[in-house]
Each structure stands twice: as C-alpha cells, then as structure tokens.
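Report on the following structure.
Every protein chain except one is present and positioned as in the full complex.
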C-alpha cells in the first residue's frame, strides 16, 4: 500500500454506463422518478445528467440482455495527466486503447481494472449549456431545478465488486492516485472486505467490495447525490408510490456517514440516492478501518442491512456466497 | 369578547374560491408548480385539491375580471350543527340563503361576514376517491404523492382584510364559534390590527387583518400546507426558477411560529406555502397579544416584511394606506 | 362500535407517568438527551415538560421497582365535561374516585380502563410560566427553545397493550368520546390487533394494541413530538452517541404516516420521538383498516420492525407471545 499523495492526475468521476434489459422502464426510473434529464438518444442508448451536473452527461443507459456496469469514465486533471495515466496503465498491462470518446467527451484511453471492469480516462469534456428556456436564474447552476420527482443533483460515486479487493484497491491507489479513505478488514485485518477511495474531497468516488460469489466485473451500486436528507426521505415516498423496490434506507451508514436509500432500478441495477457524508481534505488522511466486531451491523443507528445487500449484484450470478455468517457491513 | 368554548359547530375550513384574471396561468401555478390536482373543470372554473386533502376539492379557481376571493366554505360538525349555524347567521342578519352546494358538497347555507366576504357552511361532503392508478400505497392517504413540483399537501388557512377587525373577529367567535388564538393590538390595545382564529387544533384557519385602505371583501392570502420546512425551501427554488414573484420568506413568523413563503400567483392573489406552526388544544387558551413594540418587525428571526405585505391585497384598490409608520407585523 | 361524534368532553392528553427502576438515568435521558425541563422534584418523582408544552407538566417520572406506566391524565373540555365523565365512568364500574390532583392539576377523577391501566380526568390545569431568564422571544412559546439535546417540543401520544383490544377500544370511544382513526384487523377482520384513537385533530393520542402475552396494564410506548423530521434524525445521532439502545427507526409508519424513532429509556420503557403524521379534522372520519396482507411489514418504506417491537412491553413479563408468525404491524 504505497502512498501516492503526490499523484494528482484524476480529477473526478466523469460518467457511469449502466446496462439494462428494461431500457424504457429504466429511462422512466431515471427521468420521471429521479428527475434526471435526457441530453442525447440513440437507438440503444440514452445519455442523462442531473440538474447540477456541469458535464454534458454523467450517466449512460445502454440496452443490453442483462443488467450490469459498462464503461466507467474518469476525468484527468490536465491533458498531460491524461497522457501520463495512459502510459502508466498501458505499462501495467491494463490498457485497452484509445477511442475518440463517447458523447460529450474527447479522446479517451480505455483500460480495465484487475477485476475486469472497463474504464476510461479523458480530458476534453463538453460542458452542458442549457437551452434558453431551461436556464436557471442561478448562473452557477447549469440548468433549472425542475422540481420533477426526486431531483437528483449529480453523480456521486460507484461501488464495484471484485474477487480480489487488495489488488483492485492497490490499482486505484497506485495507478489512479486515489486516496484510501475507509476499509473493512476482517479476521484480524487479513481479509479485506471493502475499500473506499477518492481522487478528490468527496469521501469516496470508488469502492471495491469483495465479490463473495467469486464473480468478475460486477456492480454493487451507482450513487446519485441530493442536497438534503429530506430529499432522500422524499425519494423514499416517490419510489414507494411508484412500486420501486426499496432494499434499504433511508438511514445512515457508519462508513462515510452517508445518508442512503437503495432501490433497484427496473433493469435490476442497485441505485443509491445519497446525501450527507463528509469531505476529506487532509493530504495525509489516515484510513479508518472497521473490523467485524465494530458496529458490524453496518448501519449507524443500530439496524442491519438486509442479506441481499451483500449477496445481490449485477449481473446476478449463481453460486453460494462465501460468507456463511458475515454481518452486512457497509 | 364573549367566550364561546362550548360552541363546536364548525369542524374546519372546507374550500376557498380564488378569482383570477389569468385563469390558465393560475392553473399552471397551482397544478404544475404547487403540484395540486384538478378534479373537475367547467368553462370558467377548475376545482383542485392537494394530495393529502380528503375532500373532493379544497380550492376553486374561477375566471374573473380581477383577482380576489370568492366563496369561503366551512364544514359543520354535524347536520344539526349546520342547521344551528344557518339559524344563527340568519338571525344575525348575515344570511344569504341556501344553495344545493357547489361541486363536492351538499346543501349549503350561504352568508357573508360583516365586512362582506361571502361564505357558506355545509355538512355533506364528497370524499375524494382516487382512480386505481392514483391510489397511494398508504391507505390513509387519499392519493399518491406525485412528486410534481412543490407538492402541497392540503389547504390550511386564509387571511382576510376587514375595515373593522373587532366586528369581524367577534362574528367569527360568536357566530362561528372560533377560538381566538393571537392578536396584534396597537395604541395601548385600542387598535386591533389583526386577529387569528380557528375552529380546531390548527393554530388559525381564519385571520382578519385591518384593511388600511378602507376596502371591503378583500383577500390577504390563502395558505397551503407542506409537511416539512425543507418543502418550503424547495418551493422557493421552484418558484424562483419559474419566474414567480416571491414577496417574502422562507422565514418564520412570530405569530403562529409558521414557516412561510409568500408569492403572488399569476392572477395576482397572494398565496402562502406554509409549514411548522403549532397546535392549540387547550379549551381555555389565552389569546397571545402583541403590540407595536414587541418584535414589531414581524419576522421572528429579525428581519422585516416588505411594505407590500401590508399594502397589497386583492382586489387591489386605490388609496393611501392609513398606516404612515406601521411596522409590518404578522 | 357506536359513533360518538357528538361527545366532546376530553380535550387532549394531559400527562403520562412513567415508572422507572433507574430514576437518575431516566432523568438524564429525558433532561440531558431529550432536552426536557424539570419543573418539580420530590424524593421519588420528577415532573417534566417539553419546551413547547403549555401545561406545567406533561411527564411524571416515578421511582419504582420496575418500569411501566403509572397514571395517564386527560384534560376535560370544561368543568361540566369533567363532571359528566366522572358520572359516566363511575356508572360504567370503572371509577376509582376523586383526588385533589397531582402537581399542576386540580381536582381529578381517577378511573381505570377495562385492561386495568390507571387514568384520570381533570379540568383545572396550571399553565407553565417561565422565569424571566427562560422566557422566549416568542410570546406564544411558553419558554425558550434551549438547544439542549433533541429538544422534544411536547407530549404527543401513548400506546397501551390490552388483552382485549375491542373492549378497551370501545371504552375509549364510548366513555371518553375518542374518534377511531385506524385499525389493524387480522383473520378477515375478526381479530383486532390494534386501534388508534384521538379526542382531537392529532392523528392518535391513545392506541390499544393486543397484549400477545396476555398481560394487563402494560405500556407499549410513550411518544414525544419534535417539529421536523430532521430533529428525529438528529435524535438518532444523539442517542447513538450516548449509548442508548435504538430499537427501530428513523423511518415512516404506514399507520399514521408518523416519522418515528424508538429507543428504550434507561428504566426500560419504550419512548418514541415522533414527527410528521397528519391531522384529522373530519367529524365523520372513516377509520382506515389494515389486514395482514396489506404492507404487513408495517414500515412504509419496505422494511420490517424488529420482533422486539411486538414482544417487548413494560413491565416485561414471562410467557410465550401468542403470535407465532404475526408480522410486525404498526
């Protein structure tokens, strides 16, 4: 675990691609219920953003036979940083190659993490410019707050499963320069259940959590930010009234202190509506570690997360989870 | 000021009719921005309700040459109570007569208050039954929470101007049985600037405030309830983004401790979005009085309400307000 | 189930006495953590109130060998109403007799409900008058908001267990004049699991829930009001930080739509911190009923309440709960 505080080449999470076997219903979920905007459509994909996302798009929905995560895009801090990362990732044997960039982004270097999730890094980004009727009275807001549904403001983070958490955590630290924020370590610190990391002040923009079924390339959840805890509570009403399955929350995590609500979008992917948490600005932040005895139920206020929270991910796969009596931990 | 604690004939505010010279825009304001539902339409009127209103309708919008308040309907506590009130109001010389009732209500006795506002009292009320697709997962909620716009829950109260506040306050106490909750009394208690009253535990469902221009039958504001202060803050964003004039708030009144936001709907009527406040359950509640020296600025946290708050009402009329240096007081 | 809408003799819940085997710690819980004020002390009892309670006291803590509920006091709507209730309760064979009244209340008629809980009704009530240093800048608030701990505003309601729910529900309707608001009815409506009732616009001030262990005179919970859902969330932090056991919440009930947080005060009694819910003003309110198939998990947003919620009450007693597979229902 080599500290890489001086590496400052990744600025922030850019965009997440979700695969969905229920494209129209997934679009209804993100547009009508969560209040995101559709900025581009093709035959098999839709590009969306939250009202406060400054980039042209932060979520791509792609029609697919089953749910899961497609490409995760990270923005570099400069053109030079992009080149540096491309070289380093190529040298590490993780490179896939350059593309001209998906909608809203320029030339991108595509790669995969050790677990097989596809990612890319880019510099050029199209900023969203609202049509006149959609301009906000606030010049620092890229578009009007619409008041439609939940009204998620922006993409926040994602959590991926990995068969080998230490390997993927090390990749994110050393090759992407992410700072390690929190960890769940079991069995006297010898088993790394999960690690939460970030390239900026947001508590975590990427988490790797143990894939207890030994799968690869799977998604635990994608998380969207709302400004207030009351928005999370309101979201629970909206999802309930529209028959969306709520898996957990609203409640407060130990880890990150985030105020969360987990539901499954109609395509099957777990989506979090998220607020609260805290910022980390210390260059020498000491990772906070939790073991199986410390508030192992995972939920700050005392309850436990449901079993599905540790056993279900997308794509869903057969197999017995290697976790006979693991408490549910996030 | 005769106490009438034993009179328990009026249950609650039933419906308020607002007159608007901008019918379509007013409908946009209440339906699209405030999130109310339209339950009935005629050529010149629309009947609306909040998602939590159990009655078929609580707001009637009527196309008219200018803004103002039409008929204010109160529900009786029983059929006998309706008859008792009809007799008493008739005997007091305020009766107009019986009608078959407007949409959603049975036989109604129409009357006017001393200032000339038209009111009616009724017993039979049609309860709202949502069509299947609009039923809430909560059996105790008359319809789904839609998540559209502000999402006002229900009608709460209204404030009327009156040239003679004591006369109208006495009418509400003695003929309607309302309990006096708070008063603003100037000049050593000799000038009654405003009185806040209610037939139930809600802090006030009717206020009479001095018409400083000497008009008659005018409306100060109609108030709609939201469950959380955060909803009021969110409403301020939605109204701002849609170019609606915000006159005051979000802030907290001294009087009633209500958390308020005042805007003018496109027809010109002042509408309040309201939360907080407190319930009064004491049968022998002692009215709280405020004079011009006690936090006379009116706003709890220290600011002052704008001049328009005391000078503008609907219909707007010519004339110098008889209040050269009255602080703005609610 | 005879409707008694015309009976209007009880105004509101006055005070609840909690018995505690851990007097000092219970006092710490209510004063330091919940932010209530102590207005009177004796060797074995403390009288408390929330900052918004207008009465001299609304909670009495009494040192006792074990936890449970002592006397529940109800305020009459008038001196005549008090006399009427005393006669009716005496005639019903439930009378215990007149007392001079506990601290802050005048002459009181003591009785018991069919299940054996001790209650009393009174008219004369001492209003709280704050010492000068504790006066609020808001004349309609009986004392300053202190900002200490949770800051509960006022007593809201209580839930009692009863071996025979229909008998006790009927008593509250017919002898106290409470309106039935909601019910949980199992087995095609033949088994009354719980009934929620109120003498005023508050959704419920008294609930009777089946005592599945066949006990008598037991308490399910006592509930204290806060103005905002955020206060409930904040309370969860405060209780967690102070090692108080949180049994359930913060979350939203189906029944009453209340936003709740249940913890056990150090004496063992279940205490709810409560907000939201909705007011009922209809004189002809139709009780909402729920069966075992309708959102039987009880919690609006999808989760289930813990088993203890149905099995634990104070005083705790031996015995197998007669509810092999009852979902937890409130």
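A, B and C are the chain letters, set down in written order, and residue numbers restart from 1 in every chain.
In this text, a residue touches a chain if its C-beta (ideal position, glycine included) is under 8 Å from a C-beta of that chain, and two chains touch if they have at least 3 such contacts.
Since this is a predicted model, take the numbers as computed values, not measurements.
Enquirer: I'm checking contacts with the chain that's been left out. Which of A:115, A:182, A:211 or A:265 qualifies?
Expert: From the options A:115, A:182, A:211 or A:265, the contact with the absent chain belongs to A:182.
Enquirer: In the whole complex, not just what's shown, which of C:65, C:131 or C:147 touches the removed chain?
Expert: That would be C:147, which touches the missing chain.
Enquirer: Among C:83, C:164 or C:237, exactly one should touch the missing chain; which is it?
Expert: C:237
Enquirer: Of the residues listed, A:223, A:254, A:269 or A:314, which one is in contact with the missing chain?
Expert: That would be A:254, which touches the missing chain.
Enquirer: Provide the residue numbers of chain A that touch the chain removed from this figure.
Expert: Contacting residues on chain A, toward the hidden partner: 5-6, 8, 11-12, 52, 54, 75-78, 125, 127, 137-141, 153, 182, 200-202, 227-230, 254-257, 276, 278-279, 281-283, 286, 288-290, 294-295, 300.
Enquirer: In terms of residues, what is the contact footprint of the unshown chain on chain C?
Expert: Counting over the whole complex, chain C touches the hidden chain at residues 33, 136-137, 144-150, 228, 230-231, 234, 237-238, 240-241, 243.
Enquirer: Please output the residues of chain B touching the missing chain, sorted low to high.
Expert: 229-230, 233, 236-237, 240, 245-252, 259, 300-303, 306
The definition used in the following text is that only the chains that are shown with their structure count from here on.
Enquirer: Find the chain most remote from chain C, comparing centres computed as mean CA coordinates.
Expert: A
Enquirer: Any idea if chain B and chain C meet via the same residues, over half in common, or different ones?
Expert: Homomeric contact, same residues on both sides for the most part.
Enquirer: Counting only C-beta pairs in contact, which chains form the busiest pair?
Expert: B-C
Enquirer: With centres defined as the mean C-alpha position, give me the chain A-chain C separation in Å.
Expert: 43
Enquirer: Nearest whole angstrom, what separates the Cα centre of chain A from the Cα centre of chain B?
Expert: Chain centres of chain A and chain B, defined by C-alpha means, are spaced 46 Å apart.
Enquirer: Please work out the Cα centroid separation of chain B and chain C, and write it as a whole number of Å.
Expert: 32
Enquirer: Pull out every residue in chain A that's touching 2 or more other chains.
Expert: If we look for residues of chain A contacting two or more partner chains, we find 230, 237, 240.
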